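With one protein chain withheld, the remaining protein chains of the complex are depicted in position.
This part shows subunit A:
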Amino acid sequence: MENKTPIIRMDGLGKAFTGSQGTVRALEDISLEIMPGEIFGIIGLSGAGKSTLVRCMNYLEVPTEGEVYYDGKPLSEMQDAELRKVRQSMGMIFQQFNLLAQRTVLGNICFPMEIAGTPREEAKARARELLKLVGLEDRENAYPAQLSGGQKQRVAIARAIATNPKVLLCDEATSALDPNTTKAILQLLKEINQSMGITVVIITHEMAVIEAVCDRVAIIDKSHIAEIGEVSRVFAEPKSKIGRQLILGDAAEKVEFGTGRLFRIIFDGLASSEPVISNVVLACKVPVNIMYAATRDIKGKAAGQMIIELPDHEPDIERVLQYLDRAKVPYEEVGKNEL
């Protein structure tokens, strides 16, 4: 991988939008390299600038600073016709699918080939081949309005790879889909990456998407790259604050203790294999501070007691106590000086 030319390279890239409200710097000092054949993820919260970033890759947005290189060639020096050729070698899919509503599924997949000047019959044959690949061979005469979200995205993927591009840009491609469909679409992207060798760039705000398919990831925060690296490394030890937040979720936020209310939980023979406290945290999304614990495992049963502190926030406490009621775990509130 080291001695290959990056398929996409960004060097000191910046993008500022000037409007009536003044200048907004959507991207600043972005430098990254995407290698041929990899699945590269770009993650960030909404408004971080990741959609602008992906649009700079095919010059749908023209950067105001820095340079984008496609296969070693700077995009800024290209004439219109050359740039259109580059775009034909980069497919793109979108959150809202962006299919032509007045064309059939087959017509949609033929569309980029019409643009590229592929003869009609050849285009149709290729489109049918792709429909088989995405598992929609029986829907070629359907219109987009007759398809589900997942099916629409499959058509969009078939359309995006119709002209045999080297890169597939995915802008929040699974954000409008349910979890199962998301999984299937990601699987399809991975298959396409492996069988056709297409470099895939995935923009998302969901860490699970990155985790599922990406080789490397760049974390974008407030117009900058906060962190970039192998997904396994970033997940194991996120270096940036935003990285920790995205990976560990709310749990990474520092919680102030010492001001909360205390409860004594009594374990009188519950199965010790049941992680009561972890379940409370997961189910109620409330940070729990263990102040004191004396429990023992006696032949598979937990015995003893534990004092936990809950943040002084009525709805949170309510949720935890209801959970404990349901789990039939006895508890009582204790005063601070009883400790």
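Convention: contacts are C-beta pairs under 8 Å (C-beta built on N, C-alpha and C of every residue); 3 or more make two chains touch, one makes a residue touch a chain; residues count from 1.
Just so it is clear, contacts and distances are computed from a predicted model.
Asks: From the names "ABC transporter permease", "Nitrate reductase-like protein NarX", "ABC-type sugar transport system, periplasmic component" or "Serine/threonine protein kinase", which one matches the UniProt record for the unseen chain?
Replies: Its record in UniProt gives the absent chain the protein name "ABC transporter permease".
Asks: If the hidden chain were put back, which of A:Tyr69, A:Tyr143, A:Phe235 or A:Tyr331 would touch it?
Replies: A:Tyr143
Asks: Among A:Ile8, A:Met92 or A:Leu106, which residue is in touch with the absent chain?
Replies: Hidden-chain contact among the options goes to A:Met92.
Asks: Which of A:Val24, A:Val62 or A:Leu100 touches the chain that is not shown?
Replies: Here the residue in touch with the unshown chain is A:Leu100.
Asks: May I ask you to list the residues on subunit A that touch the chain which is not drawn?
Replies: With respect to the unshown chain, the touching residues of subunit A are 58, 60, 80, 83-88, 90-92, 94, 96, 98-103, 111-112, 114-116, 143-146, 163, 169.
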